[in-house]
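First the structure, then my questions, so here it is.
Not every chain of the complex is shown here; the ones you see sit where they belong.
By written order: A, B, C and D. Residues from 1 in each chain.
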Amino acid sequence: MEQWLTTLKTETPQAGFELAIKLSRMGVKYTQPDMEKLKKGRADYDENAPFLIQASSVIAQNFNTVAQANDFWKK
Amino acid sequence: MEQWLTTLKTETPQAGFELAIKLSRMGVKYTQPDMEKLKKGRADYDENAPFLIQASSVIAQNFNTVAQANDFWKK
Amino acid sequence: MEQWLTTLKTETPQAGFELAIKLSRMGVKYTQPDMEKLKKGRADYDENAPFLIQASSVIAQNFNTVAQANDFWKK
Amino acid sequence: MEQWLTTLKTETPQAGFELAIKLSRMGVKYTQPDMEKLKKGRADYDENAPFLIQASSVIAQNFNTVAQANDFWKK
């Protein structure tokens, strides 16, 4: 795959949260690289609350990693 | 998206818990930005205990990150 | 919401475990503040083993945070 | 509740794993203290592989906490 991740450092916590979202999406994309299938399958869960919470859970996991990589933006 | 997260520092553990709730909700909102769809889908799970526990699980994950960022409010 | 969490420090590991239970319940309560709906929805899962294990999982997540906050009660 | 947890320290990793099991069970028991309901509900999942894996997941979470509390029994 082409280069898409060069560092876990971000300027701000919000940028870190958005990187966590990217990591979560890339986890999906590596598992299913066919974008047509992805979009088709995703549409069924567009209003599905448990699915959306599960997505938020993966973001939370990745955000923990990104936050650690940035020393929680303490400085 | 507009700025909504500038720091993980909070004055108190309770404020940290409430920030964890905000992070959990933002994870959902980034995944499904259409508020109408969100509300519609959520209504079905209003009394659904497994859904509510799952929501609490995401909050717990984010609270761990926020607590670390605040050195667990030890000082 | 009124003040309900002022510190993550507890005297004993067991008190820490009980605080983890409180955190888990508060995650549910913030998500669904209507106590009537909570009780109604919960009754259906009273004997449901997967639900109870999921509840234990959230407690375990919060207990990890509380244990870290107390240096695992090492001293 | 009566005293059931006084320390997270154990002599060996195996004793730590068994403590993690106890923590996982206590998370269930605090959520549903009625032992009759617990046993009744559990019987349905006696051979259910996803349920058993979920139980193992909670044990893994608690074992991480116990292992940290014991510095991974390094010394």
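By definition in this document, a residue touches a chain if its C-beta (ideal position, glycine included) is under 8 Å from a C-beta of that chain, and two chains touch if they have at least 3 such contacts.
All values derive from a computational prediction rather than experimental measurement.
> How many copies of the chain make up the whole complex, given that 4 are shown?
The number of copies making up the whole complex is 6.
Quick note on the criterion: only the chains that are shown with their structure count from here on.
> Measuring centre to centre with CA averages, how many angstrom lie between chain A and chain B?
The mean C-alpha positions of chain A and chain B differ by 15 Å.
> Starting from the mean Cα coordinates of chain A and chain C, work out the distance between those two points in Å.
Spacing between the chain centres: roughly 26 Å.
> Provide the list of chain D residues touching at least two other chains, using ranges where the numbers run on.
none
> Which positions of chain A touch chain B when the two form their complex?
Counting only chain A, the residues touching chain B are 12-14, 17-18, 21, 46-50, 52-57, 59-61, 63-64, 67-68, 72-74.
> For chain B, which residues are in contact with chain A within the complex?
1, 3-9, 23-28, 30-32, 37-38, 40-42, 44-45, 50-51, 54-55, 57-58, 61-62, 64-65, 68-69
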